[in-house]
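Report on one structure; see the data block that follows.
Removed from the display is one protein chain of the complex; every other protein chain stays in position.
Order of writing sets the labels: A and B. Residues in every chain begin at 1.
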Amino acid sequence: MTLLVVLDYAAVFVFALTGALVASRAQLDIVGFIFVASLTAVGGGTIRDIILNRDTVFWVSNPTYIGVAAAAAVAVFWTAHLLESRYRAILWLDACALAVAVPAGVAVALATDQPGGIVVIMGITTGCMGGLMRDVVCNEVPLVLKQGELYVTCALAGATAALIALALGASAPLSLLICAGVTFALRAGSLAFGWKLGVYKAYPPRQ
Amino acid sequence: MTLLVVLDYAAVFVFALTGALVASRAQLDIVGFIFVASLTAVGGGTIRDIILNRDTVFWVSNPTYIGVAAAAAVAVFWTAHLLESRYRAILWLDACALAVAVPAGVAVALATDQPGGIVVIMGITTGCMGGLMRDVVCNEVPLVLKQGELYVTCALAGATAALIALALGASAPLSLLICAGVTFALRAGSLAFGWKLGVYKAYPPRQ
Partner (left out) sequence: MTLLVVLDYAAVFVFALTGALVASRAQLDIVGFIFVASLTAVGGGTIRDIILNRDTVFWVSNPTYIGVAAAAAVAVFWTAHLLESRYRAILWLDACALAVAVPAGVAVALATDQPGGIVVIMGITTGCMGGLMRDVVCNEVPLVLKQGELYVTCALAGATAALIALALGASAPLSLLICAGVTFALRAGSLAFGWKLGVYKAYPPRQ
């Protein structure tokens, strides 16, 4: 099992947990949990594979991924009530999922010899699109676009860090590890300490 | 004309009716009716074809499908006022569309020799995604995710029934018929008699 496959499985599992938690906030039934969990879990990677025109989407050639997402959904269905704050759990699990999905996207783009810009975009796409689909479909405010938090920025920084590490001669696995670390550190810092970039503030209009 | 083509046409036509009815609730003009009807009608099958990486999306190789969707939209534009309850019509037409779209998705997946899990997922995708896109774009509460109703469950059960029928030696057309029957029976039972699975209910949080 290659590192790429491990990253894909981990991202699928953790994103599925966040999807199932969002489904619990919408009071869906068990099949609804599995549906939203699967959409969240494989959404970003599916868009990545379609845009890169890979021969088969990753979970079509290996449906075990959907089984993993379904297992995560079932686990959440029976245990979500044990959580003190489901929203807080969603935030932190989503941060973990982002931190494994971004290197998963980077790894696939590197494996297909894409230029640097596309590698970064595929990291962002794989990391952000599943959660965005989850939030749009379930009518939550998208985490990706929440004001005053770092989100896409974390994915951008993580993917860029991987490219820099590779350029400096680091091995591929080490670069992906650095990518995951930078992504998680920035997102966790934003959640825990309120790190952010300046948001656009409307100045008074021209007279 | 093969059974697969008949199923695709029927799903396109009935989903287009539901899309046009949603457009009428949003008070769009005739071109808006055709746009929403087409999106709903071919949305699920388009995602199916792209994920399965078929050579051409079904309606690109045969634009008649879009003509069928447009005809359904025009028909609704002139007749929707005859309905006593447009929302009730949307619910029941959507149930019919689901019951033809799921076997259409199953048939395509079988024709490309996918494993069982992917066959079921393609049935669900073809059945549910067009309506989901219609509801997200028109800002309706997605039928797919309505609390306390069976929807994805019907598609899942129908597609699974087709696989079981095939495994028991039924012919492909009979299996698809069983798929349509199971899907429609469950969805109709949910609409008419309130059949449902238990939804997730939040327990009080841990102290």
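The rule we apply is simple: a residue touches a chain if its C-beta (ideal position, glycine included) is under 8 Å from a C-beta of that chain, and two chains touch if they have at least 3 such contacts.
Note that the structure is predicted; figures quoted are calculated from it, not measured.
Interface note for the absent chain: among B:28, B:72 or B:91, the touching residue is B:28.
Even with one chain removed from view, chain A keeps its contact list with that chain: residues 50-53, 114-115, 117-118, 121, 124, 128, 132, 136, 141-142, 144-145, 147-148, 150, 152-153, 156, 196-206.
For chain B, the list of residues touching the undisplayed chain reads 23-24, 26-36, 46, 50, 55-57, 60, 63, 66-67, 77, 80-86, 136-139.
Convention: only the chains that are shown with their structure count from here on.
Our note on geometry: chain A versus chain B, Cα centroid distance of 28 Å, whole angstroms.
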